[in-house]
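Structure first, then comments.
Note that this complex is displayed minus one protein chain, with the remaining chains in position.
Chain IDs A and B follow the sequence of writing; residue 1 opens each chain.
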Amino acid sequence: MQKLRKIGLVVAILTSLLLSACAVPGNAPSEQGSVAANSGEKVKIRWWHIWAADGPEGTNWQVLADEYMAEHPNVEVEITIITGDPYKDKLATNMQAGDPPDLFQTWGGGVLWQYADAGLVQDLTDVLAQDEWGDSFLPGPMAVYRHNGKVYGVPWRFGMVGIWYNKALFEQAGIAEIPQTWSDFLTAVKQLKDAGITPIALGEKDKWTGHFWWSYLAVRDAGQAGFAAAQDRTGSFSDPAFVNAGEQLQQLIDMEPFQAGYLEQSYGDQQVVMAKEEAAMELMGQWAFGANSTVAEDNLDNYIEHTGWFPFPMVDGGAGQATDAFGGGDGFAIGINAPPETIDFVKFLTSKEHQAAMAEAGLAVLPVVKGVESSVKEPVMQVVLQHFSEAEYLQLYLDQYLPPAVGLAVNDFVQELFAGTKNAQEVADAIEDVAQTELSQ
Amino acid sequence: MQSVSTSISRLAGARRTTQARVRREQAVTIVLFLLPAAILYSLLVIYPVFQAAHNGFYKWNGLGPMTNFVGLDNYVRILGDDIFHKAVWHNLVFILLSLVTQLPLALFCAILVGRRLRGRTFFRMVYFLPFVLSEVVTGLIWSFIYHPRGGLLNWVLSLLFPTWEPPSWLGTPNLLVLICIFVVINWKYFGYHMILYVAGLQNIPAEIEEAAQIDGASGWQVIRQIVLPLLGPTIRLTIYLAVLGSIQLFDLVWVMTQGGPANASNTMATYMYQFGFLRTQLGYGSSIAVIMFVICFSFSLIYQRRVMRQDFGD
Partner (left out) sequence: MTAQRFSISMLLRYVIAILIALVVLIPLVMTVFGGLKTTGDLLSNPIRWPADHLHWENYDGILQSSSFWVQMRNSLFIMLITATGVVLLGSMPAFIFARINFPGRELCFNFFTLGLLFPLAVAILPLYISLRQMGLLDSHWGIILPQIAFGLPGTILILRGFFLALPQEIEDAAYIDGCTTFGMFRHVAIPLMRPALAAVFVLAMVGSWNAFFLPLLVLNREPLWTLPLGIMRFQGQWGTDWARILAFVSLTLIPTIIFYFFAERHIVTGLTAGAVKG
């Protein structure tokens, strides 16, 4: 009977659990934080980011948070680190449950704007106007946080996609000049193939890796106006410019320029192929140099010595400019229930002093605050920086720029172009099909 | 045996009770036995599931209130989507492969490392180990085996057939990628079924087998005529679990191929993750879940009525 009594106890606990669950009303977002406006009161800033605690970024953030807490004894910064894809899952669930973190990593674009439309992140337009805080940032990166005339985030580093190439392998294939146009580029690919060199490294399992190729061609073919028209629905993603982009990519795919088995390999494989100098080129963001260096190991010196960068080639008859850039970066957004101290903390993190230090340490590369450009040390990164600063139009990665429903459709359908299950026209039509249902307001 | 006979004899001393008291006592037991499970299960499974199913009638990105009621629109879109049709077909392939290879293998292993094999504990543990390994790591290790550059499989094949150029195992958008994934599924989950068979085999008294053997029955005859029929309920149970598991197959496929290349390895569950969650179309994702539920429910109904009924002896 003693056992029965124990079971009874369990039932009682569970019942009280059930009752207490029913007693709490609704699922309104919690009100914590917003009351503690006047300083002196204890406040907690819950900060979510994606950099492992023992990595350079993670260490840097912890140091800065500790420094801030020492200066502001009433503020506690509680850092939660969720790396990789799980970050997006966890953030999405918290957002959907109406419980955003106070400060969090964002890539801007359509995902952030969805949160803004749902009233989950703070509108920073007014605070950016005060004390010329907004003017301290470079204008290009700021654009990806602007939506319907309001600003919902600030950048802390930025960059662009371009072609990383191996000078030694180019020389071996007898390529004397950097390709300026798409047809030059295809010729170079042919030369590399003829010399028995794998022209391009690609890890297309991850999809975003291959979307760079289609998107950059689309940036060249459609230009700023074409993109804007497709997005605001005065134009279309099945316009000739976007079909052209697919056909140009098809030309490249038909030459079989990628390493064997690239459809089943991930970006990690792509890094290794480049770092071990098994392929001559990759189309990748500004981080590629640092990322590849971490896996180069005994080939590190060769990799650094041989690596060069050039901007994506221009296409004949394209509506875009050769200086138009495709890229993105990292930024901060602030949850709607965050304590006011959070803004001051973000100002602290993005101050010129800290930006310069982070750029010098290779963390804030490329930097986003005016006047710290000279802190970038690596020569090849200065080349990227120079092109980046010349860009008048910067198109954010499509899988960030467009709402996820459309952006990820681009990634999925472009993979079908690589796999040979859809042609250029079908890819463009399929993207347009999704855009029609998702972009119409 | 000892514990059984002592407990029975201990209870033999208990006072006999009246019929009415037995019934009342039984009713109390039923309620007390079911209540804790029922409360927890209703609160944390049924209620959330019901909520999720409700979302399926909305076009909803998961943020803010659900206002855009679209009726059966999501269902019409799913049922008209070629990628979903393919995913259903892939699930069928996985179900079929599980039934014809995975379960027989598990049963074979359970019998193989049965009673009289020395070191059976060791073998059983080894066979069970893959199930202990997490899906993510399993997928990673196997992608090293299938890897086009220096993978184990291609290395072995190059020793056997030096001139043959093997295909890209996980990168070919046809049946090949499904089969390669299935090999991993088989490797990982056969231990799960084996452990159930091993537990089931314990219910077959050793002396029945021994008696049959003394009568001159061969090992195969003993298995066919005694072990298999007595193991029937467990086998029917594992078939049920294997089919439901194959319908909901997700993690391994996602880790190894993300449903690709070009949707060639999408299952209904990866389709749901890709088109419902990643694209933040929660209403759409919920409708997919409901369709999967309907499929599982229909199967469950038919199977329980037709096949498992004999085990429940009503």
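Rule of thumb we're sticking to: a residue touches a chain if its C-beta (ideal position, glycine included) is under 8 Å from a C-beta of that chain, and two chains touch if they have at least 3 such contacts.
As the structure is a computational prediction, the values presented were derived from the model and not from experiment.
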When the whole complex is taken into account, which chains on show are touched by the absent chain?
A, B
Sort through B:196, B:227 or B:256 and give me the one touching the missing partner chain.
B:196
Contact residue for the chain not shown (choose from A:294, A:323 or A:386):
A:294
Which one touches the absent chain: A:86, A:119 or A:139?
A:86
Residues of chain B in contact with the chain not shown
1, 3-4, 7-17, 22, 25-27, 29-30, 33-34, 36-38, 40-41, 43-49, 51-53, 62, 109, 112-113, 117, 120-121, 123-138, 140-142, 144-145, 147, 149-152, 155, 187, 192, 195-196, 198-203, 205-208, 219, 233-234, 237, 240-241, 244, 248, 250, 269, 272-273, 276-277, 282, 285-286, 289, 292-293, 296-297, 300, 311-314
Residues on chain A facing the left-out chain by the touch rule are 3-4, 17, 20-21, 24, 27, 46, 50-55, 57, 78, 80-84, 86, 89-90, 93-94, 96-97, 99, 267-269, 271-272, 275-276, 287-288, 290-291, 294-298
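What we mean here is this: only the chains that are shown with their structure count from here on.
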Taking each chain's centre as its mean C-alpha position, how far apart are chain A and chain B in Å?
37
If you look only at chain B, which of its residues touch chain A in the complex?
32, 35-36, 39-40, 43, 61-64, 143, 146-149, 168-173, 257-258, 260-264, 274, 277-282
In the complex, chain A touches chain B at residues 4, 7-8, 10-11, 14-15, 17-18, 21, 89, 92, 95-96, 114-115, 117-120, 204-207, 259-265, 269, 273, 403-405, 408-409, 412, 415-416, 418-422
